[in-house]
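What follows is an incomplete set of chains from the complex, kept in their original frame.
Letters A and B mark the chains as written, and numbering starts fresh at 1 in each.
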Amino acid sequence: MSALSPPSPAPRIGVWFVGARGSVATTATVGALALRAGLGSPDGCVAELPEVAAARLPGLAELITGGHELGHGSLPKRAEELAAGGVFPAQLARALSAELAEADSRIRPGAGPGGETQRAAARRIADDITAFRDRHGLDRVVVVDVSSTEPPAPDHPALADLDALERALDAGESPLPASSLYAYAAYRAGCPVVAFTPSPGPRPPALVQLAAREGLPWAGSDGKTGETLLKSALAPMFASRALTIRSWTSVNLLGGGDGRTLADPAAAESKLRTKGQGLEAILGRPVDGPMHIDYVADLGDWKTAWDHVSFEGFLGTRMTLQFTWSGCDSALAAPLVLDLARLTARAAEAGETGPLAALGFFFKDPAGDGVAHDLGTQWRALTEWCAALGERA
Amino acid sequence: MSALSPPSPAPRIGVWFVGARGSVATTATVGALALRAGLGSPDGCVAELPEVAAARLPGLAELITGGHELGHGSLPKRAEELAAGGVFPAQLARALSAELAEADSRIRPGAGPGGETQRAAARRIADDITAFRDRHGLDRVVVVDVSSTEPPAPDHPALADLDALERALDAGESPLPASSLYAYAAYRAGCPVVAFTPSPGPRPPALVQLAAREGLPWAGSDGKTGETLLKSALAPMFASRALTIRSWTSVNLLGGGDGRTLADPAAAESKLRTKGQGLEAILGRPVDGPMHIDYVADLGDWKTAWDHVSFEGFLGTRMTLQFTWSGCDSALAAPLVLDLARLTARAAEAGETGPLAALGFFFKDPAGDGVAHDLGTQWRALTEWCAALGERA
């Protein structure tokens, strides 16, 4: 390289949100813009810890956002609403209103029910993503699903096999859950996928095959931000101390959009399924006790979880632990979404394909074979993977 | 060995308690007898987990107990009192009263203030332990300090060096804190030591030298049974999620003997010192927030801890976690005491000497160089050590 050649530019990474004006995407967008402008500190960004940064990740300041959204409104307005709800300081929303308006202009209409066929919708979605990549000269775009939770995927035969899926799409059928339609289109556009919700997304076998065929990595599912995070830190404590858990009761009070969605029992079923499995996986047996997700409108973007654990120690003595977690779901999720985009982009750059088991640390329902649910073990897997990535091109 | 020779007998291990009629020693004695009689299940015994049992430990049924005690009373009576306080079922105390009376007959008067010199007291203590070993034909005796918490060790120059210590003892001086006197005598009797309290015990440099010179292992200090256990499981969660802890308030309400001891500010200082250091070690910086240990007589042998954690996430958003732990201290400590006796006996058998860093999992103030405070890391260190021990003679 001659002395006159410019420095090799940092890779430019696009983050394409499905649900781009939702609470999580808006908070992530505000955060990315704020950090680029030097207006906040990256608390909650795992990728800024040295053990993870060791993977040589794209910088926070190199991210550019876009996405699909079914709803109306605008990012500046959504940001104001979230600030009023205490998700981030109001002055941040004001200071970044021009940048947010610009980011909003990169959001395209999502694919709703009816109208076009899924084949056409997939093509349109892929075209939107490709256009975004081309217009901004991006090295890579990661598609991140942060849209509302869907019910569990019905057992459509076309989801079991990629060829069957293609035939069904060709025949004008609509076999894909919405979240999987976006994953399909993302792969068709050559983009890795992050499933931050419990929706089916990239999980149906047909899509697992497609990712493999395209040589793309993907990560999921269902970001572990609150009560399940605590469970994955506490359950190993009981297990390693040989204390038998007799019952574990979980109550989750949620306001905001996610709470409203989960007031629908069908959607709640997806969430409860992924929330419940971690405890069983860590303890090696099912555990008694109710699990509730309740919509309490006045909590807004905040969530309060109360857990009551009854356990048995030496000679049958009964004891209890209870905890109350009071957190802001969007503020907890947004930095992880940015982390996942950066880590998945780096994995794609390094040539990884298929489910990224090392990212199980971030998820309630980690994809990949034999992924641990215990947070400490997940952290070790993540950091070892990052160290190895750091050694690679 | 001819085909007719009997099977090599299991090693017989003695557990010699300092504070042999205290709540913890009584509960451990009841538990060891109950498990031998098939009257209870070993919940809370870490050594029964396969990853730890892999070390090929002496069996619970092979343990025989004895000890020193300053107080009056008797094990059967103490057991009845503890059962009335809900520490274990009353029928257990009744069913084992003969065995408890027999165990009580193996308890010798401890060394109180005044009367004999420390040189004489140490000799008497060592003789008691040796007599116990000989009478019962034991392969090994582990001395376990579960007596009341002492104030931090004063800076006596004789504690800094073994030769200086011996000279001081020869001169009729009393440089040793009571807990260290027992550790000294134990080493002189060829026994490894477990320090389950925050008292100085084996920690002064003179005693560290003595253990090394005698080729004996030792473990300590201050059993991690409740609130600190939770801290060591939860603090790594915050750290690995890049969530900044702003304050951590700890309130411990204790009844019973330990609570009364800790109502003395000097003794509480020992406890607060070891409780506080774990959080700082895990987070790498001091954390604001009060820490209280309060004596609330009506709680009896139970303890209630309330912790309030205030932390900061993305873009400065403040959130909280609080938990209430309601546990029976003796029931939590007793199985760990049996675990430590078995693990330390096995370490001695395998020729380990000095502080057993791999046992940091059990302690608030783990001895050994660079021992982690994070429970998950401690668990891994313990189980790797156990696996390696299992490979050795």
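By definition in this document, a contact is a pair of C-beta atoms (placed from the backbone, for glycine too) under 8 Å apart; a residue touches a chain by one contact, two chains touch by 3 or more.
Computed from a prediction, not measured in an experiment: that's the story for all the values here.
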Number of identical chains in the entire complex, 2 depicted: 4
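Criterion: only the chains that are shown with their structure count from here on.
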Turn needed to bring chain A onto chain B - CA fit, degrees, nearest 5: 180
Gap in Å, rounded to a whole number, between the CA centres of chain B and chain A: 44
Residues of chain A touching chain B in the complex: 27, 30-31, 34, 40-46, 48-49, 86-89, 92, 229-230, 233-234, 236-237, 240-244, 312-317, 319-328, 331-332, 334-335, 361, 374-377, 379
